[in-house]
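One protein chain omitted, others in place.
Note that the chains take the letters A and B in the order they are written out, and that residue 1 is the start of every chain.
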């Protein structure tokens, strides 16, 4: 593909030789001849001098020192353009051929759509519905009455317990468990616990992506729900009756306790923990490792810390903590000076 | 089932029409006609006015404003009564029929009890014993010499390494790994590590429940042991040679380092971490995300924080941290006032 064809695809403008042959996409510091790369972060501008890429996608307004030999492709948003050309050169690999592997065990009452892909050793329970074009990869277990929507991708070794519903175009990575019992026990007088039956389900709406080895518990009654477009990273815990709003994203190893409702368009950092029964407003941003113990009423608040405070206060606290050893010193010194003052004043009044 | 029959089952008293037909159990804010609900938390009392439930289970001593049309069922403990009627209307679903799926691979020397349920693609190693009524669901792997007690439930995609022993009425959720090698390496002079063989086992006593995607490592020598009635949530790490006491419960994503012994009837919050070789007294309660670096000698202590302190001290520290930015300000101001005082006193002595 010639550079000028790439430019046409990206609505960009070539600075240099439009006839260059582009064969691959690569990071600017790793690129070689025939590669096209991109520069979005000014931090990487130094690589413009040293890269061996044939061409680099840059912003329309980027100032470049004269004399470089590199072909440039100027666009509005280099990163978005890079994603487009990346997908052009790397059409998604189909991880499983269409069809049902002969080792899959599929209940007679299950209904499979057209062009579904079912891997080896899959187990599909009674009355399961799998939408057109969906993939259920090797060793996945779908309990009775599970639904999987159109074009969803379930990677290997996933378990979906009975009754849970997965929407369309959902991606779930390997090893994730959906619909295990919520953690509910009633204490008995003798110190033992009685299990509270967990009778609800999990609903995962359209366009959600869930990472590897996550756990999403079924509701006690009703639903645990991950709403449309939410994105969860790996090893995340979602307890019973939690709701995660539309387009909320969470980094890895976050944990959300029972019945907490998180709004839409939130951003949750890695290893964040939420206590139960909170309500978190839309657009809340939460720094990594924060401990969230209170509901957030005000939309678009940024909070962090353990316990979490609004950003301004959290920064002040964090700054103050770093100064704390010096503060101790200062106060000890002030104590002495006051003693001296008191002694002097005492003398003068005598 | 008529409301008066429900009342008989729960040893309760009807206020209203005992002939009402009850067909389902639901949460008070979601209930409709034919549903029975419950009210245990006074916070939800407002729903008594608006619920569309046919009847609500309430406490004997609950004050209700006159004029409501709702049938009430008065009992001692509404929540416990609710659990009873919940189980009555929802007898546990048998997730697998009795019998052995033809795709299961079972060693000839394995001994299976009566009425066991073994799912598809299960692997059962040499000399494994599975007790009467136990379930080993799809894609579970039981290594050689594993024992599973009566009526235990192992959900899909669990791995139990060789030699580990699981008691009776144990529930283990999908994706959990039992008996993987403890994390033990001896440093060598060249900076590399030599693996320390992990020769012990894991013992899980009766009536334990373990959540999804947990990891319980085998002991170096001897046993890692989860004692009778303990309950673990999802994604919990239990290292080699750890002991967890009877009826201790732990929320999700907690991590317990090697050789730490936790007493009985403890409560561990989510994402708590323990360093190794600690002893935690019976009845200890530990707040979410705490870092426990020291043994707890005194039973029934509540601790939290990073690092964890006894509750009283931890609250004082947490409160003080919130005031820290103001404190810095105050000290700076005091510094100035002292300087002024010193200058004045200096002048007066001249």
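Definition applied: a contact is a pair of C-beta atoms (placed from the backbone, for glycine too) under 8 Å apart; a residue touches a chain by one contact, two chains touch by 3 or more.
On a predicted model such as this, the values are computed, not experimentally measured, just so you know.
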item: Option from A:1, A:62, A:100 or A:334 whose C-beta touches the chain left out; value: A:334
item: Residue of B:41, B:300 or B:323 in touch with the missing chain, whole complex considered; value: B:323
item: Hidden partner chain, touching residue among B:87, B:237 or B:311; value: B:237
item: Which residue of A:271, A:284 or A:301 touches the chain not shown here; value: A:271
item: Hidden-chain contact residue, picked from the options A:133, A:149 or A:175; value: A:175
item: Chain not shown, touching residues in subunit B; value: 103, 105, 121, 123, 139, 141, 143-144, 157-159, 161-162, 175-177, 180-181, 183, 185-186, 191-197, 199, 213-215, 217, 221-222, 235, 237, 239, 253, 255, 257, 271, 273, 275, 291, 306-307, 309, 313, 316-317, 319-321, 323-324, 327, 330-331, 334, 337-338, 341, 344-345, 348
item: Interface with the unshown chain - residue positions in subunit A; value: 25-27, 30, 79-80, 83, 86-87, 90, 92-93, 95, 101, 103, 119-121, 137-139, 155-157, 171, 173-175, 207, 209, 211-213, 229, 231, 233-235, 246-247, 249, 251-253, 264-265, 270-271, 288-289, 306, 318, 321-322, 324-325, 327-328, 331, 334-335, 338, 341-342, 345, 348-349
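The rule is short, and it goes like this: only the chains that are shown with their structure count from here on.
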item: Length of the line joining the C-alpha centres of subunit A and subunit B, rounded to whole Å; value: 25
